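Partial view: only certain chains, each at its native spot in the assembly.
For clarity, chains are labelled A and B in written order, and residue numbers in each chain start from 1.
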Amino acid sequence: MVSLKKLVWKREKKTGLPPGTPIFIGEKKAVETKITLLDYDDIRFQQKDVREVEECFPFKETSTVTWINIDGLHDVEVIERLGENFDIHPLVLEDIVNTQQRPKMEEIGHQIFIVIKMLSYDEEKNETQVEQVSLILGENYVISFQEREGDIFNSLRERIRSGKGRIRKMGSDYLAYALLDAVVDHYFIILEKDGEKIEALEEKVVTDPKPDTLQEIHKLKREMIFLRRSVWPLRELINGLEKGESSLIDKSTRIYLRDVYDHTIQVIDTLETYRDMLSGMHDTYLSSVSNRMNEVMKILTIVATIFIPLTFIAGIYGMNFEFMPELGWRWAYFAVWGVILIIAVLMVIFFRKKKWL
Amino acid sequence: MVSLKKLVWKREKKTGLPPGTPIFIGEKKAVETKITLLDYDDIRFQQKDVREVEECFPFKETSTVTWINIDGLHDVEVIERLGENFDIHPLVLEDIVNTQQRPKMEEIGHQIFIVIKMLSYDEEKNETQVEQVSLILGENYVISFQEREGDIFNSLRERIRSGKGRIRKMGSDYLAYALLDAVVDHYFIILEKDGEKIEALEEKVVTDPKPDTLQEIHKLKREMIFLRRSVWPLRELINGLEKGESSLIDKSTRIYLRDVYDHTIQVIDTLETYRDMLSGMHDTYLSSVSNRMNEVMKILTIVATIFIPLTFIAGIYGMNFEFMPELGWRWAYFAVWGVILIIAVLMVIFFRKKKWL
């Protein structure tokens, strides 16, 4: 479950610097910045682990599709060198290394800049992890930036290597689409995890509502706020890519973008449904609790209402007056018992009629 | 009533495959994929149960209207062969066999692809059943895909066979409309069923509110979420068909689409009304419960408030002090009874004034 900290704004001091100064903002997650390069077209394929960022520069001009993937954003200097060579706008560089961006898409010069949030589920910590992924789409290259090394793009890499599907036949726009698709596909795993948790809670809320249950509902509600914030802007983003007039995106790729768009809508729909369900569960919890309260009150009332008057009767004949004629009567004691029993029975009948018993 | 599972996201593993790979996602509902073919125009009519999907291929080119209906989506290979022959885009094939699609409409190449949700009421299980129906509308053919065999299109088939109405005189666009119309018409049956349930609950909530009643309200609320999710996108979908500029849809058919559109709006309107009513019932339930609670409290208070002071008085004269002058008085006992009765009567008057009795 998402912790509170992810929802609260945190920012290391940055004020006073001119705009376009890239400064890393985020947790330092990777030990070392790692650069991987893939270069391919229909026929050729080349994979390369890059030591020095300068090794990538020659690929900028080639007609093959080049995918440069950078894991780890804290080494700002490397990113600046890359940015300079690939003519990336300083504001874009600043956004890439500031990991608190909202998902967005911008066409600047001859490039499209995309920021999205990658969500993954950390089984160990039982927590949703969020990571910022930035993409630069150029004429025949895609540069992707990740906060740390991850395996989410591995199957895509494998697909390129093996030449499966149409990816080797398409341009850099299709590669960018494939990256987006991989990220959005991962959202469904989070949805499934949260769905399971909601199902588990549903059971609990009715049968055994405890303050903890409510706490869990609230945590899931907060997770929904968090996911919503990460996914909602994607809708506009992908729509912008699909409907936009950029020459970087080929018509044949637009159909695929439409497909990711549909997936995004599905994610949003499911989030809204989860939200509604959690609200419903909150209501159910409150009713369950108030139900129990009512039961408690009924029992108190039944016991008190029956015995308080009886105790009064007993109290009366516990008085020490000298002249209390009943005290001397032969069957008085048993008569009192009779009266007590009659009262008790009438009370029980009364409660039965009220449907409390 | 819809079970929780239908609202929660479920998906068999699929990650890592290239987009456009059709994989069946859903419950396996049909034993065998069954293909039925209808071919007709104003004069001719032909119905055929197809064994091998290849038998359908020749009908693609004929000038008559051809309706190919496939029941059962798990045999992906058959669907792929069909898709290849009819030039269906791989992404569309993928969507057809993934039964968790959101209703949508897309024009791809020379075809319009429509996904909608069919709702039916399973009397035995007392449950709303949902099934995905996909339509491919081409120049002179319609291909429809259902998860399992159903009887919803039977009356349409009968109408085509008998040549009743105008369907035999119209093109494939009218056939697609007729299929949509049949699905939307079925929604009203669900609305009626749910309407009956709401009416039944309405009674209960006021006369005999129990935790179960609330549970039922919540289940119906959830059903509304579910129906909403299935029906809402239809609005846009049908509007897109009616207002769209596709040459596949004739002007004369657009009037009919407008009619289905009106029905959809009516369904949505009714859903919203049901929702409002269920919210109102929830409020009524809570008030009823709190009313009962108040009654319980009043009885407790009346009994306790009357008898606790009286018991105190009895307690006083139950004390064993040697020098308690009243104990020896002749009429003391009766005087105490008098005091007790006066207090009790005053209390009752007080409660009457407070309108508690």
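Heads up, the rule we're going with is that a contact is a pair of C-beta atoms (placed from the backbone, for glycine too) under 8 Å apart; a residue touches a chain by one contact, two chains touch by 3 or more.
This one's a predicted model, so the numbers in the text were calculated from it and none came from an experiment.
K.L.:
Could you tell me how many identical protein chains the full complex contains, when just 2 are shown?
P.N.:
5
The working rule: only the chains that are shown with their structure count from here on.
K.L.:
Suppose a student superposes the Cα atoms of chain A on chain B; what rotation angle should they report, nearest 5 degrees?
P.N.:
Result for this pair is 70 degrees.
K.L.:
Could you put a whole-Å number on the gap between the CA centroids of chain A and chain B?
P.N.:
Here the centre of chain B sits 26 Å away from the centre of chain A.
K.L.:
What part of chain B is in contact with chain A in the complex they form?
P.N.:
Per the touch definition, chain B meets chain A at residues 4-5, 7-11, 14-21, 89, 91, 95, 100-102, 104, 106, 108, 211, 214-215, 218, 221-222, 225, 229, 282, 285-286, 289, 292-293, 295-297, 299-300, 303-304, 307-308, 310-311, 314-315, 317-320, 324, 326-333, 336.
K.L.:
Which residues, counting only chain A, touch chain B once they are in their complex?
P.N.:
Residue positions touching the partner: 155, 158-159, 164-167, 178, 181, 185-186, 188-189, 191-192, 195-196, 198-199, 202, 206, 255-256, 258-259, 262, 265-266, 269-270, 273, 276-277, 280, 283-284, 287-288, 290-291, 293-294, 297-298, 300-301, 304-305, 308-309, 311-312, 315-316, 318-324, 354, 356.
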